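Not every chain is included here, but those present sit where they belong.
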Amino acid sequence: MWLKNCWQVAGFATEIGDRPLARRLVGESVLMYRLKNGTAVALQDRCPHRLVPLSSGQRVGDEIQCSYHGLKFAGDGRCTHIPGQSVIPPNSRALNYPLFERQGLAWIWLGKPDLADESLVPDFPWMDPPSWNQSYGYHHFDCDYRLMSDNLLDLSHENYVHRHTIGNQEEESIAEYPVSVTVEEGTIVRVHREMPKIEPPPFFQMFLNTTQPIDRWQTAVHMPPGIHMTEAGAYVTGTPRANASINRIMHLLTPESANSTHYFWCVARNYRLGEASLGESIIKSINTTFNEDKTLLELLQRALTAAPEKNMPRFAIRLDEGPLRARRLLDKWVKSESSGGSFVAPVRSLVSDEAATPAMQTLRDGTHSG
Amino acid sequence: MWLKNCWQVAGFATEIGDRPLARRLVGESVLMYRLKNGTAVALQDRCPHRLVPLSSGQRVGDEIQCSYHGLKFAGDGRCTHIPGQSVIPPNSRALNYPLFERQGLAWIWLGKPDLADESLVPDFPWMDPPSWNQSYGYHHFDCDYRLMSDNLLDLSHENYVHRHTIGNQEEESIAEYPVSVTVEEGTIVRVHREMPKIEPPPFFQMFLNTTQPIDRWQTAVHMPPGIHMTEAGAYVTGTPRANASINRIMHLLTPESANSTHYFWCVARNYRLGEASLGESIIKSINTTFNEDKTLLELLQRALTAAPEKNMPRFAIRLDEGPLRARRLLDKWVKSESSGGSFVAPVRSLVSDEAATPAMQTLRDGTHSG
C-alpha cells in the first residue's frame, strides 16, 4: 500500500522548532525538533523503555526527557541518562530517522536507515526564491493517498468537483481536449493537455490581467509514492510561449494512516513576482478548491470503507489512462519493496530536458530563441 | 440474517421526488428519484466508474450526473455520457433495482433482478382510502430487525415497556389472557388473544368514546422477512362484533445494516373516518409508544453487541411461542436463499378467508349475518 524506502515530506521546515512536534507518518509515530545548532532531527515517538510517546516529555538542552521515568535521549536517539543507574545499556537507543531539509521542506526516511541516501532527495528548484514566488499550505484528507493521486492525474474532474470555483462554463469542454500520457523511466507519469486560443476563465483573467483569447496548457506529473506537480501555463494567443505565465502546484502527499493523508502544497509562480496580495489570493483560492476535493474524496473513502468487498471500479474511461498508469507503477514499486532486499524507490526530475513534454520543449526552445 | 429475493419497503412514495434520495437498504446503498413521467426509479448509489455515491451528483433532465467525472446515467442505469469520449462501453451500466409503488409504499427488489415479479408485491387493501383511514410515520431503530420482530410478536411487553403509555392497571393482566399461535403455509405466523368484557383502557375509551365494558382482540401477524401487522379490534360488549372498531397497524421493517432498521409504519382504521384530529392523536400516541420500544431495543442491542458470545437466551416462556416460530421460519427462508438457486420468498395475504383466525372468522361471519 505504501513505500518506506524513499524520502517523503514530513513537514515544512518552519514547523520544526524547539518544542517536540508529533506527527504520524506512513503509519509511524514520529517526533521532530530542532537542535540548538539548527539541525532538525526525527525520533520514533515512543520511549524504548516503556513505550510512552516521547513528545509528551520535555526538551532539556538538546535532549528529550521522557515524561514517565525521566530517561533522556539525544537527537540521534542515544540514551544519555537513566535515573537510578549509571550504566546505559546498548539496546536503550530510541529509533532515529534520517531527516533532510531543502527548499523549505523536511524530508524523512522511514525505511531501512542504511539505505538512506541524501542524493535521492527530490529537488524542486522552482520552490526556491527569488526567480519563482511560493505560496504554501496544508490540508488533511481522511482518505487513502492513492485516491488523491487518482484525482490529481485526471484534471477533467475540475468541471464537476470545482463547478462553482475554478471550473466554469468556458471550461465545460476541458475533458474534450485530448491528453497525451507519457511514462518516463518507469517512474514519472505525465498527463499533458493543450488548449489553444480559448476564452480565459476568471482565474486566468485575474492572473494574466487580460480578457483576450489565450493559449493554455496543463500538465499533471506524478512520481511515486506521493509526489505530484500540476503545471498550469498560459499566454495571450499570438505572444511568445516563452513569456508564458506558469504555476507549478506541488502536491506533496504523505500517508498518515491507511485512510488518512498529509497534504503539503506549494504554488510556485514565475510571474508578478513580489506581489504579496497575489500570493494571498492564490492561497485563498487553493484552500477553497482543495476543500472541494477533500469533501468529495472523503465521501468516496467512506463509501469504500462501508463496502470494502465492492471496491473494484467496473470499467475505465479514456481519461483514466494517467491514473491507471500511475497506480500500476506504484503497485510495482510497493511489490519490489515488500519483497525485501534493498530496493530503493528511484527518483527522477519532474522537469527534465530529456523528459520534457512538447509544451516544455516549446518553452525551452522559446527561452533559447528569446 | 436477511433476505434479498423478496420485495421490501424502500420508503413512502411521497419521499421520492426530483432530487436523489439516498438510503441504505439491506446493506446496499440505494438512490431513488422520480422521472418526469412520474415513474420512481432506484439505482445503486455508487458510480460504476470510480465508486463515488451518485447521490452526491446532480439531476440533469431524467438523468443523474456523477459529481466526480461527469458521467451521466439514465433511470434504468444506462450510461449515456462519458466526458472525453463518444464510445460508451457496454459494461458501464449503473446497477438498477426494480421498484414498484402501491398503496403509498415504494417496494424494492434487491435480489437477483430476473427473479423480480411484481405479482409478488404484498397487497394491503386497508392501506387504500377511503374505506379505511391511514396515519403514517417512520422510526429508525439502531438494532437488528429481528429483535423488533420478537417484540411485535409478543405484545405482553406493553405492560412493562409501555407502562406509562398504552399499558395501564387495567392492562396489568393482558399476559394472563391466553394466546393462540398459528402458522399458515410455512409463511404467516399469527398470535391471537381475545379479551372479553374488560374495562376499556384510556386509549380505547378515547377511540370508542365509551366507558362501558368492551370485548377486545389483538392479533399480531408476521410475514418474513420484516412485515408485521397488529390488528387491535374492540366493541361494546353485547353489540355486534361486525361493528367493531378496528386498527390495523402495519410495521414494515427493512434492515438498513446488521444492527439498524428502517421502521415504516401505518395505522389504518375503519372507524371515525375523516376525523383529521383523530389521525393526529394516533400519530402522536404511536410516536411515544414506538420511542419506548426504541429505547428498550437499542439498549438490548448494545448489550448483545458488547458480549456477542452470550447472546443465547437461557430459557423460553410460553409467550415466546410466536416469536420463536417466526424466527424458525425466517431462518429457514434465509437458509433457502443463501443456498443459492432461484429461491424466492413466498408471499401470503395477511388477512385471508382461508387463513382467518377465529376472531377473523367471527368478524367475517358477523359481517355475513349483519
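Lettered A and B in written order, each chain numbered from 1.
Heads up, the rule we're going with is that a residue touches a chain if its C-beta (ideal position, glycine included) is under 8 Å from a C-beta of that chain, and two chains touch if they have at least 3 such contacts.
Not measured: the values here are computed from a predicted model.
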Subunit count for the whole complex, all chains sharing one sequence, 2 displayed: 3
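Quick note on the criterion: only the chains that are shown with their structure count from here on.
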Cα-centroid distance, subunit A relative to subunit B, in whole angstrom: 51
Contact footprint of subunit A on subunit B as seen in their complex: 27, 29, 46, 48-53, 56, 65-71, 82-85, 89, 91-92
Of subunit A, residues touching subunit B in the complex: 150, 154, 156-157, 159-161, 175-176, 178, 296, 299-300, 303-304, 306-307, 310-311, 313-319
